[in-house]
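One protein chain is absent from this view; the other protein chains keep their places.
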Amino acid sequence: MATPRLTLREITERLGGEVVGEADAPLSGIASLDDAGPGQLTFLASPKFRSRLAGTRAAAVIVGPKDRDATTLPRIVAANPYAYYARAVALFHPAKPVVAGIHPSAVVDSSARVAPSACVGPFAVIEAGAAVGERATIGAGCYVGEGAVIGDDTFLHPRVTVYHACVVGARGILHSGAVIGADGFGMAPENGAWVKIPQVGRAVLGDDVEVGANTTIDRGALGDTVVEEGVKLDNQIQIAHNCRVGAHTVIAGCAGIAGSTTIGRHCLIGGGVGIIGHLTICDGVTVSGMTLVTKSITAPGTYTSGGPFMPHAEWLRNAAHLRHLDRIAHDARAASRQGKADGTDDD
Amino acid sequence: MATPRLTLREITERLGGEVVGEADAPLSGIASLDDAGPGQLTFLASPKFRSRLAGTRAAAVIVGPKDRDATTLPRIVAANPYAYYARAVALFHPAKPVVAGIHPSAVVDSSARVAPSACVGPFAVIEAGAAVGERATIGAGCYVGEGAVIGDDTFLHPRVTVYHACVVGARGILHSGAVIGADGFGMAPENGAWVKIPQVGRAVLGDDVEVGANTTIDRGALGDTVVEEGVKLDNQIQIAHNCRVGAHTVIAGCAGIAGSTTIGRHCLIGGGVGIIGHLTICDGVTVSGMTLVTKSITAPGTYTSGGPFMPHAEWLRNAAHLRHLDRIAHDARAASRQGKADGTDDD
Partner (left out) sequence: MATPRLTLREITERLGGEVVGEADAPLSGIASLDDAGPGQLTFLASPKFRSRLAGTRAAAVIVGPKDRDATTLPRIVAANPYAYYARAVALFHPAKPVVAGIHPSAVVDSSARVAPSACVGPFAVIEAGAAVGERATIGAGCYVGEGAVIGDDTFLHPRVTVYHACVVGARGILHSGAVIGADGFGMAPENGAWVKIPQVGRAVLGDDVEVGANTTIDRGALGDTVVEEGVKLDNQIQIAHNCRVGAHTVIAGCAGIAGSTTIGRHCLIGGGVGIIGHLTICDGVTVSGMTLVTKSITAPGTYTSGGPFMPHAEWLRNAAHLRHLDRIAHDARAASRQGKADGTDDD
């Protein structure tokens, strides 16, 4: 689809903000400060990039109130220039309207309720008693299990699976390969083997949840796994059974959350993070990439584990000592005490 | 499907165990100690939760022999209350019977052998020479490659891929997005580029194996990748070519096992664990979450790597020293020796 041309006036008429300078020159698109070419709009997401503003070839720029006078380019002054940029991209790249209808190849059970305005793609399967909301899209090859619910305006990209009885709220986006509601990993040991514990809870996703490609959210064992409204999940994430992820929390790719853990609201969980089971993470916690969280966190802030990477030869010299850190700590403490006893500590 | 109502008498008639107290009151379902409501059955998986027994609202409870008198509630005394609970859940939530038949949309090669009692869902593809066992289920959109074998009573949830020539045993459960038998990652360097090594072995799964959503088990390079009977794999796991995973071993989500590694029987591999290639892990090993195993393990026990997580500011102060641990260790040792020479060590 061709990108529409828009002027600063047209943009502010739709998104708010104030135009400073030429308002009626047509712009052909949007790009970063470094990549924008003549005729394009760019944005200054943060004052810390202000020095790069001078070099941009863009025709116009979105700035925050503090950067109102940081450029002579035609500009939009907006309270939150980064969020404004997000919406401006959507103006230049409007989503295709949902084309209502069920592809003739789709297999939709007669007891499923598919809204007339919904779009069901080729080779999709919608089982008995499932419900698909208004203007929802069920992409090619998706599977919506028995009694599952897909909310209004939710978009399932191709090849998403939603198991029976699970719920996806409104305005969700589920990327290809996501699996919602597979069995949680529960089994009881008996005589050296394992007895499967049937997983009879659900996975329930609130409104405005985005789920990345190949991310998995298991159903609960007895109760539900819950992902609250506004949560954004990147690709390749695993959310185990009976977890709860609080509203507006963001989890980056490849993270894994073990069973029955509760994550608070407005958390930022880094890529590759692991959180063990049965913990509670309070609201407002940031966890650095690849940190392993082994205890509950009760205070907002940033938490980290792991060590710095280094050239391998250097690592070989250093890391072996981790096997003997207890002795090293003891030696250092003993020596320190002796130094203090002697009055020779260098503090 | 409505949950059936069951009495303690009916449950013990099917699962064994002894009823103490009222045996004929109908129970409406099963829930945890904390969540169970009136009319529900609960369970005391371990004596360590005994203190929570007093507060439960459940109508009856499954206990072990040592907890026979820990409650006055009607109860079932069972040797292994957690395994008993697992089976009781299945009574309250019986699996739907397999509906024999091939969906008219499925593409089944004329040379494939599909048992008359098997169920093949819409848009499934079963290639030439493949075999599907009695009462097996091939879910919607699954792909069973040429000459692959799916055992009796095995259940493939929607969108599972089993590549050509691979074997899945009886009573297996493969969750959505699982990929069995993709090419192992093998290539030979030549002149700065890579020559692909065709992967001509198979992936062979024993009986009673469960494979989580989006887990991948690669086929062998020349020989086979083998997952023995009773192994349980969580979601998002990667098992590389020519690995062998011993019987009844359990692997938690997001773990990755590199090529040609052998894991013993009855191991517990934690979430996010990495095991490098060409190692041997003996029977009965537990590996803590996110540990990297870089050497073979020859003694049962629990193994761990990594460090504690901490507030980021604290981490910044501490972690930088890991680059200099060799010098720190040397300094501490030297000081300790001096202290000992002086007779001032505080041991």
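Residue numbering begins at 1 within each chain, and the chains themselves are lettered A and B in the order written.
The criterion applied here is as follows: contacts are C-beta pairs under 8 Å (C-beta built on N, C-alpha and C of every residue); 3 or more make two chains touch, one makes a residue touch a chain.
Quantities reported herein were computed from a predicted structural model and do not represent experimental measurements.
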Hidden-chain contact residue, picked from the options A:28, A:80 or A:117: A:80
Touching residues (missing chain, whole complex) on chain A: 30-32, 35, 80, 82-83, 85-87, 89-90, 92-93, 95, 103, 105, 121-123, 139-141, 157-159, 173, 175-177, 208, 210, 212-214, 230, 232, 234-236, 248, 250, 252-254, 266, 271-272, 289-290, 306-312, 315, 319-320, 322-326, 328-329, 331-333, 335-336, 338-339, 342, 344-347
Residue ranges of chain B at the interface with the undisplayed chain: 105, 107, 123, 125, 141, 143, 159, 161, 163, 177, 179, 182-183, 185-190, 192-198, 200, 214, 216, 218, 222-223, 236, 238, 240, 254, 256, 258, 272, 274, 276, 286-288, 291-295, 301-308, 310, 314, 317-319, 321-322, 324, 328-332, 334-335, 337-339, 341
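One rule holds in what follows: only the chains that are shown with their structure count from here on.
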Interchain centroid distance [CA atoms averaged], chain A/chain B, Å: 26
